[in-house]
Structures are given as C-alpha cells and as structure tokens.
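Have a look at the structure below, then the notes.
The other protein chains are all here in position, but one chain of the complex has been omitted.
Just so it is clear, A, B and C label the chains in written order, and each chain counts residues from 1 on its own.
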Amino acid sequence: MPDNLSDARYEVALANRMLANEGVLDAFGHVSVRHPADPSRYLLSRSRSPGLIEPDDVLQFTLDSEPVAPPSVQLYAERVIHGCIYQARPDVTAVCHHHAPAVMPFCIAGVPIVPVFHLGAAGGETLPFWNQRDEFGDTNLLVVKPEEGRSLARALGSHGAVLMNHHGATVVGRDLRELVSRSIFMCQNADYQLRAHLLGKVATLTAGETKLAGALNAMPNVTNRTWEYWTLRLARTGGLPPRATGSKARPQAASEARTNSPRTPARGQGVHKNRRRRK
Amino acid sequence: MPDNLSDARYEVALANRMLANEGVLDAFGHVSVRHPADPSRYLLSRSRSPGLIEPDDVLQFTLDSEPVAPPSVQLYAERVIHGCIYQARPDVTAVCHHHAPAVMPFCIAGVPIVPVFHLGAAGGETLPFWNQRDEFGDTNLLVVKPEEGRSLARALGSHGAVLMNHHGATVVGRDLRELVSRSIFMCQNADYQLRAHLLGKVATLTAGETKLAGALNAMPNVTNRTWEYWTLRLARTGGLPPRATGSKARPQAASEARTNSPRTPARGQGVHKNRRRRK
Amino acid sequence: MPDNLSDARYEVALANRMLANEGVLDAFGHVSVRHPADPSRYLLSRSRSPGLIEPDDVLQFTLDSEPVAPPSVQLYAERVIHGCIYQARPDVTAVCHHHAPAVMPFCIAGVPIVPVFHLGAAGGETLPFWNQRDEFGDTNLLVVKPEEGRSLARALGSHGAVLMNHHGATVVGRDLRELVSRSIFMCQNADYQLRAHLLGKVATLTAGETKLAGALNAMPNVTNRTWEYWTLRLARTGGLPPRATGSKARPQAASEARTNSPRTPARGQGVHKNRRRRK
Partner (left out) sequence: MPDNLSDARYEVALANRMLANEGVLDAFGHVSVRHPADPSRYLLSRSRSPGLIEPDDVLQFTLDSEPVAPPSVQLYAERVIHGCIYQARPDVTAVCHHHAPAVMPFCIAGVPIVPVFHLGAAGGETLPFWNQRDEFGDTNLLVVKPEEGRSLARALGSHGAVLMNHHGATVVGRDLRELVSRSIFMCQNADYQLRAHLLGKVATLTAGETKLAGALNAMPNVTNRTWEYWTLRLARTGGLPPRATGSKARPQAASEARTNSPRTPARGQGVHKNRRRRK
C-alpha cells in the first residue's frame, strides 16, 4: 500500500511539526506511528529537530528499533522508547516523547499531574512516574538500552502517558490524532494545575467525570476540529512539511494550507479520506 | 434586512477571530449574536475553531438552539449555552463561551475573580460560579442538554459572566463590542489578580469604583479604540475573515485592514455605520 | 522651526509604537513630549491606540491640556496627566502613562517596586504610590480633572515614575530616549522582582548602586544602543510610523528600517542629528 505509507510518512512529519509549533516539542522529542500495513514495524524520523522533519526523513524500524534498511543518516538515540511500547501495547499506534516546559516542573518536583479540566482528562485519572535512577542508577538519563525501554513501557502500563523524572514525558495514542490532542491538552492541564496550586487549591475531576470527559478526545467532533486548527496554525507560519520526493499522494494538510474555505473539494475529500484511514 | 444580516454574520466571524487572536479562544469556544432583525433567533458558526470562522459558516438558530435551515455541516454541541441565555436575558445580544488560560486556574481552584483594576471592572463586582456536578452529577462537562443550559443561565442571573468549574467561562454583552471588551479585560483582570496574590495581597476596587469604572466599557471612547486596536492586530496577522459569498456589504474591518489612515472615508463611514447599528 | 516640530511629531508616534511593541502600552496608554520650541506646549496624539499612532495624529496642547487648534477628532480623556506634570516639572520633556502587565500586580497589591538589577535602577530608589481614592473617593479611576492631574503630579514629586493603585503607572524623562528606556526597564525590574519574591528573597541594590547604575540610563552608549534595538525590532514587524503628510524631514528610524548596515550615511546622519537635538 504505497499510498497509505506515503500518507503515513507525511503525517509523521506533520504531527512532529504541529507539536513543535504548539510548544510540546523543541530541539528534541519525537513522534512515531506504527506502520499502517505491518504492525511489526514503526515509522520514525532520522535524528532531527521535530519542527524540521520532512516525509523523506521518516524511516522504517522493527519493533527491536533496528532500521529496516541500512541507514545513511544519524538515528535518534532514544528510539527504543517507541519500539518497546509498540511491543508492550498492541492497542497503541502512535507514540510521542517530549520535554515540554509545561510538564518539566512536575517531573522535577515529583508532583503528579491530575485531571483539572474536561480536556485535561485526556491523560486519564493518574499518570505514573518512571525514575530511570531506581532501576539503572546514575545514567545520562537518555533511554537507549532495550532494558531501559522495557522498564519505561512497564511503568507506562495501560496508561495514556508516563512522566519521566528529571527528563520529560512519553505519551501514547490509539491513533495519531488522539496522540496529538492528548499531548497538547496534557500540557495545558499541567499549566492550569500549577497556577491553580498557586491560587491555593487544586480541585480535580471525579473519576466519573474523568472517564466521560476523557472520551471527548475520541469524538470526531473534537479531533477533526483540533486537527484542522493545529494544521492551519502551522500552515500560517509557513511550516507545513514539503511533499515527499516523487509522492503522488495529495496531502490533505497542504490543501488546507492553500485554502481557507470549508467548501473546496480538496479539503472535503481530505477529511473523508482521513476519517476512513482512521477506522 | 439582508445588509444588516450579512454585516452581523461578518462581525460574528470577526469577533471570533479577534478573541482567538487575543488568546481568549483557541481550538474551542464560540461567539454568537442575537439576530439583528429577529430577537427570537441567534447567529452562531458551524462547529469550527474560532480563528478559522468565515461569514459563510455563520448559521441561524432558534432560541431552542435548533438550526433554522436543515444543516449540511456539523454543529457545536454546546449551542444551548447561547440559546438558553438569549431566552433568559432579553437585554443580552451577544454571548461568548471560552476556556481562556487566564480564567482556568480560578475555575479549578474555585477562587472568585474580583475587580482589581479599572478595566477589569467590566465583569462587575462578583462573578458567580456554576458547577455542572452539583445538579447533574458526573458528566463530560459539556453543556449540551436544554436543562443544563437553563441551569447555567440561572447561575449567570443578571451578571456579566459566569465561571464554570473545571470548564471555563461564559460572558454576555449588550452588544458585540461590549462582549469582546469584557471577555478580554476579564482575562487581564484574572491574570493580574493571580500575580497580585503571589505578591501577597489582592486589594479590590470598591463597589462604587466598580460601578463607575465598569461603565467605561460602554463609552464609545473606549469601545471604538479597543475595536480598532484588536481589528488592526488581527489584520496584521492576515487573519481578517474573507467576505461572505456574494456579499455586497463593505466590511468596515476590511477597510481598516487596507489602510492605516484615520482620514479615509472608508473607515470614517464604517465607524459611523457601526455606531448607528449599535443603537 | 518646522523641521524640529515634524521630527518631534514623528518621534512621538515612533515612541508610542516602540512601547506598544515592547508590551508597555496596549490598547491604552500614551506618550507625550514637550514642544521642542515652546516649553508652554506639549505634543500628544488624538485618542488612538499607541501602536497605530501616526505623525499626523499628533496635536499641540497648552499646559492646561487644551488643544491649541480646535480639534476635529476625539482627544484622550486623561491628557491632564501630561499637562499637570509639565507644569510641575520644568526638567521633564517626556511623559508616558501606561497599564503595563508587569506593573499591575504591584499597583493592585500595593507592594513597592524596588531596584533589583542595574538597568532597573532607572526608576530611582523608591517609587511613590498615588491612590486616587484617597483624595477623590470613588471614581472610574480615570485622571480627567485638573485637580486630579495636579494631585498625581504632587505624588510624583521629583521621582522618575509614580505607581497608580488599581490603574497603572506614569513615567517621566528628561528626554524621550530616557523615558522609553526607563519605562521598559521599570517593567523588566518589576517582572524580575516578582519572580525573585517567589524564590523567597528580594535583595535590592544599595542606595549608592542605584544612584550609579541609574546614571547608565543617560549614557549615549546605552540609550543609542537601546533606541537602535527597539526601533529595529519595531521595523521588523512592519510597524514603523508612516511619514507625516508633506513632511520633508527624513526620519532616522525609517532609514534604519531600510538598511541594516551601520555605515550608510542615512543612519549616521540620523544618529548625529538626534544627538544634537537631545542637548
């Protein structure tokens, strides 16, 4: 399925740039997706800052995080984060590792991030912590060994994200749009929680509210609106990814960049194509 | 009155984009106005992020929040917020629902927002809270049922805004310019209040100062200056709404975008036309 | 001296836009200068947001804040702030009134702003407060009556700035460049002071350090660098003021906008012309 694959590579580049544009990723961090046709592989960029990634940078890896083709470029040192989670979580098709400023204070203070508003429920009721030091002693805090990746995946368990002490966070999703939403709203939630703490009281959602509001994140009503929003914000900076070399696929995002009207066939088709792809 | 209506649809799109550009709205939130000729209807966009709304997206709804014409597009789930407030408040002709970062810490901590500077008095002396949980137990926190909308309208009472626990705020105005000013200054007030709290003391305006300063918000001296300011800031980002399909009306904002001179007939007329419309 | 006057009107527009671009002014606030040839008059814009002001907007006022020519446009309500200070302070040739977010928490909490870093010493050792309520009871907090302006000028005394409770600040300078530097560094000082307070200790400069570091602000080494810096930052946003109608003067700032080279005659001349004017 060459088309699906080239779409997937484009969307990996797009998601990386979106999350960089929204302040979740910076010089570091990376987003991967499971191969659309082969669940035993995943797609991740060569070592590069997320905001600069192009479809041509996106390579295939086995779940042992070995490149499928011998690489001529430098690879991310921390790709085992992705491979080990895809091994441990068949339900996961998208992974993001980041050092977003909004979560760092919690990773440093060891204070849990709790759901404090409806969209923040995307992360679930409580987020586990993983302290590399506990199992591996003094390290440079990069997750590079398979056993480190497996340990992180165990800490993640069945949650939507895991906080890494002194390092950052790793977020997962059932699809790329859920991943992007969860990553962004988790940062907003952390920011609001810190400032509510400064006002003197952090009141959390109930377990019931968290479950019900958390489901919002999967509603097309929500994910299509946020996807269109973050894509247009990126497009307005001129930051949309270029087309892949020799790609025939017509990227939906590029069409959105070219027009602001909801009535052009281009985007209409794009949206439907996307919906179908997400089933 | 086709012209008034097309002006109103343009201004709904403009106000949505203005408030998105000023950080009050983001992927979510919406601004509506009462139909200029028929008080039993209101104008609200199809489901779309506020910063992207175009006049053609703006549809008519009855005060029961039913679309007047069968819709071919997705609608906001929370439009009962608008309909129920227009039913309960004949004096209100504009409504904004938002999740602005500046108010979220107060919605989470349950700390009241109080007037701490002259422009912040736009919100009035005290803002009521509405906790959906109190009356409806565990929900996903969206306000979608008519009874939820009516409950919110009761909590709003005769105030200028209501804070929604764990969710955001809903603001009302006697006209669109008052609504936009009140929404923005209420966020500034919340931000200053939080930082004054960090300094150790939140001294509020007196009841008398709040009443007198609150009236500033209705002075043309103030609303025309802020409207020009926020329109130009939006225009500089290239974010002004496009003209409606086949619209003959000459949008005042577009003329402001085209020229920076206060002496061109275009804007002069625009301002007067607007003033008249606001009576 | 038509040339000096048209230069002065251009610089009033430029200073307003600079301070708006640096976050000191927003929809509100205003900068004035004393008439370069007639100390019994001052130059202030018609009522308009600072970031939009053009040389043609700048009008002449007597020190009683009456327009010298019958105005065809709306005037600022608070111009007595300027007139009363020029009456009370012969040494002052430039005045700025603002509601900068950085100072508002101090105006609300009533906490004094103290010099905490070398450039912050621009404001002097301590800044007085003026609470309109003390002398005038409940008002809308605008300074519109001559007696209100005189009371504010008394509170300012011989200081570089005065904080206005629940309202903002008014800053003065011996020339426009000192005023702009003092306004911006006073905001930086307030921001650093608040965050040092959050760390647990606000250590201030000694009286001697404040006196010595405060004088930096008058060194051409400093004011020329900051003036060039803030002008270029404004130029990069495309926000430089347009030329005055029929003006023959070649604005120095515009030349800076056109070229980035320090060696073009244009800017060289501009700088010298400016230096001379400041003596």
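One rule holds for everything that comes next: a contact is a pair of C-beta atoms (placed from the backbone, for glycine too) under 8 Å apart; a residue touches a chain by one contact, two chains touch by 3 or more.
Everything numeric here is computed off the predicted structure, so don't read it as measured data.
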Here the chain that is not shown touches A, C
Looking beyond the chains shown, say which of A:Leu5, A:Leu59, A:Val80 or A:Leu194 touches the absent one.
A:Leu194
Among A:Gln60, A:Asn165, A:Thr206 or A:Asn221, which residue is in touch with the absent chain?
A:Asn165
For a quick check of understanding: of C:Asp7, C:Glu78, C:Glu178 or C:Asp191, which residue touches the chain that isn't displayed?
C:Asp191
Identify the residues of chain C touching the omitted chain, counting contacts across the whole complex.
116-119, 188, 191-193, 195-196, 198-203, 205-206, 208-209, 211-213, 215-216, 221, 225-226, 228-230, 232-233, 236, 260-263
Absent-chain interface as seen on chain A, which is shown:
26-28, 46-49, 51-52, 54, 56-57, 73-74, 77, 99, 101, 104-111, 133, 137-142, 165-168, 194, 197-198, 237-239, 242
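We take it that only the chains that are shown with their structure count from here on.
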What's the contact topology between the chains, one of line, ring, star, complete, other?
line
Interface composition of copies chain B and chain C: same or different, split at half:
different
For the two copies chain A and chain C, what rotation in degrees overlays their C-alpha atoms? Round to the nearest 5.
180
Whole-angstrom distance, CA centroid of chain B to CA centroid of chain C, is 33
Between chain C and chain A, distance of the C-alpha-averaged centres to the nearest whole Å
46
Per-residue multi-chain contacts in chain C, two or more chains:
none
